[in-house]
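Attaching a single structure in structure tokens format; questions to follow.
Complex shown without one protein chain; remaining protein chains in place.
By written order: A, B and C. Residues from 1 in each chain.
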Amino acid sequence: MSIDDRDFRPVIAAFCCNWCSYAGADLAGSSRMKYPAEVKIIRVPCSCRVNPMFILRTFEKGADGVILCGCHPGDCHYSTGNYYTRRRMASLISLMEFVGLERGRVRVEWVSAAEGAKFAETMNEFVEHIRALGKNTRLEDLRCKN
Amino acid sequence: MQELIERAKALLADGTVSRVLGWRATDTPFGPEPAFFESGEELNEFVYNCFCGANLSKYLIESSALEGKTLAFLKPCDTYSFNQLCKEHRIDRGKTYIIGVGCKGKITVERLHELGIKGILDVEDAGDTLTVKTLYGEKSCPYSDAMLERCHACKGKEHRVADEVIGESADTTDTDRFAKVTELEQMTSKERYAFFQAELSKCIRCNACRNVCPVCNCRKCVFDGNAFDSVQKANATEFEEKMFHIIRAFHVAGRCTDCGECSRVCPQGIPLHLLNRKLIKDMDAFYGEYQAGEDTSTVSPLTAYTEHDIEPEAGKGGNE
Amino acid sequence: MSELTERIMEISGADPRKCMKCGKCTAACPVAGEMDIKPHQFASCLAKGQSDLLLSSNTLHKCLSCFACVERCPRDVRPGRLIDAVRQCVVRARGQAFLTPEEIPELLDDELPQQLLVSAFRRYRR
Partner (left out) sequence: MQKIGVFVCHCGTNIAATVDVLRVVEAAAKEPGVVHAQDYPYMCSEAGQALIASAIRDKGLTGIVVCSCSPRMHEATFRKCAERAGLNPYMVEIANIREHCSWIHKDMEEATQKAIILARAAIAKVHLNTPLAAGHSQVTKRALVIGGGIAGIQTALDIAEAGYPVDIVEKNPSIGGRMAQLDKTFPTLDCSACILTPKMVEAAAHPNIRIFTYSEVERVTGFVGDFTVDIRKHARSVDMDKCTGCGLCQEKCPSRKTPDEFNRALGTRSAIYTPFAQAIPNVPVIDREHCIKFKTGKCGLCQTVCAAGAIDYTQSDEIVSEKYGAIVVATGFDTIKLDRFGEYAYDQSKDVITSLELERIMNAAGPTGGHLERLSDGRMPREMVFIQCVGSRCSDGRGKSYCSKICCMYTAKHAMLIRDKYPDVNVTVFYIDVRTPGKNFDEFYRRAVEQYGVNYIKGQVGKVAPLPDGRLRVSGSDLIDGKAVEITADMVVLATAIEPDPSARRLASMLTASIDTNDFLTEAHPKLRPVESPTAGVYLSGVSQGPKDIPETVSQAGACAAKVIGLLAKDRLTTNPCTAHSDQLLCNGCSACANVCPYGAISYEQREVNDHGVRGERRIAVVNNALCQGCGACTVTCPSGAMDLQGFSNRQLIAEVDAICR
């Protein structure tokens, strides 16, 4: 591992739905659970609000990992929103892996408002995973630079 | 071909239709182009031959908004796109008159070039073989060797919609349409990355893929407008062609009929249909088989759900 | 899951875990009284992974393959198919795998138990 790698501080965006996951993150905070500062949360009304455009934009602007958190299927505040998220993201993640993105740079997790511990754990795990993957170069830099 | 012209003339003459959508010869023998005909006289320029791969359904979006009906000639696979557009309320079925035309697979001059046949002057379709007159003499090759990639994964000889059918069609399927996708999935992530890097780097953002795609029919594409702060007439950064192609594939997911026009028209020969096929293959595996455009009512998998769908987990895109 | 259990599930196309233990299969079975392992217990044994027990059960000989249990099962567990699948496993273990329908007429023999015939016909008809 080079010195660069050790100092590598990934940029990570977490889209969290207002009703479950954002509240779960609040609970992680009020329970004083630790997770890395690399994670920055963006609040959305529902996980189904997250457009693939946003995810790609995040990578474009230099993010190394994107995680999308929503209510558990069946518990969506809007009844059905996360069911659509589940389908869209299953396809999107598969497609992004298919074009050569490393596994696990985009992730979907269901975190309820009561799951502060799960939120913190998930973020710890995710950041660890992204650190292991290293900087995102593939999605940023596709064209041959010769 | 003559039968098609006669029929079109008759329908124009009796006022059933106001215009005809078909193909017209251009200055090369292997490049007929889509064209509207508004009189019997104009129809004399009509052609229908083995090079008429162009899917005409998209042109009906504009013409079905005009006065009077439009007669369109659709090959079996084009009818899927037509249905999809009717489903999306982009075409008014009542303003169209569809004649299903026979198709035994369409060929492309690029394939002939790849086969080493250069200096082509004329091509003669003699059933199972093609006779090609070139500057260097006459050459021949099996018809199917010159066929478009999509014809090797033909959707069948049945027109999904037609007011009448003229001519016989053949099912030209001889490969598994997902074979290349599967092959890519079995590569390592790095190899796939290298593959797509090489392919997508060729993109010159001419937007031909977008403009030809029947379901890529937004009045204003998100890449032309500012809704997402994403105006890109050309690729400003290395990232953008990838973003464009991923989003392009995603926007037509569940709507793409796998007509293969994107790859057919790409001037750089990028196999763009692979992205669409990957999405189709996944959706078939995740939610059950679905063919867009098979009818005008079934809901696309991405606008439906069940309570027990598979989770969006890593590892479905291919090997690591 | 043991290989045998998996094999049985594969051949029968039935899933014993769907069973809600209502016993309608046994209730519908005309010969349940003579079986040592009754149809509902067949499903239960499989679900618990005790498929070895089934290989030596007299149920394999008693079952008439009338498929009343399959017809009546409210959960689509298809106990008759399970029994049939275990039978096939036993037959295959003895190296007598795979009959083609064309071979059957030749093999017909007065000594042959009727239920075997019925079972075979039912199987190959599908």
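The definition used in the following text is that a contact is a pair of C-beta atoms (placed from the backbone, for glycine too) under 8 Å apart; a residue touches a chain by one contact, two chains touch by 3 or more.
If you're wondering where the values come from, they're calculated on a predicted model, not measured in any experiment.
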item: Chain not shown, its touching partners among those shown; value: A, B, C
item: Chain B residues that touch the omitted chain in the full complex; value: 65, 87-90, 217-222, 225-229, 251-252, 299-300, 302-304
item: Contact set of chain C toward the excluded chain (per top definition); value: 18, 20-29, 32-33, 38, 40, 68, 71-76
item: Hidden partner chain, residues of chain A it touches; value: 11, 13, 18, 22-23, 25-26, 28-30, 32-35, 37, 40-46, 48-54, 57-58, 61-63, 74, 77-81, 84, 88, 120
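Criterion: only the chains that are shown with their structure count from here on.
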item: Chain-level touch network, classified as line, ring, star, complete or other; value: other
item: Between chain B and chain A, distance of the C-alpha-averaged centres to the nearest whole Å; value: 35
item: Centre-to-centre distance between chain C and chain A (centres being mean Cα positions), rounded to whole Å; value: 50
item: Centroid spacing, where centroids are CA-atom means, of chain B and chain C in whole angstrom; value: 51
item: In chain A, residues with contacts to at least two other chains; value: none
item: Junction residues of chain B - those touching two or more other chains; value: none
item: Partner chain A, residues of chain B touching it in the complex; value: 181, 184-185, 189-190, 192-198, 200-201, 222, 228, 230, 237-243, 246-247, 249-250, 253, 275, 278-279, 282-283, 286-287, 301-307, 309-318, 320
item: Complex interface listing, chain A residues touching chain B; value: 51-53, 56-57, 59-60, 73-74, 80, 83-104, 107-108, 138-145
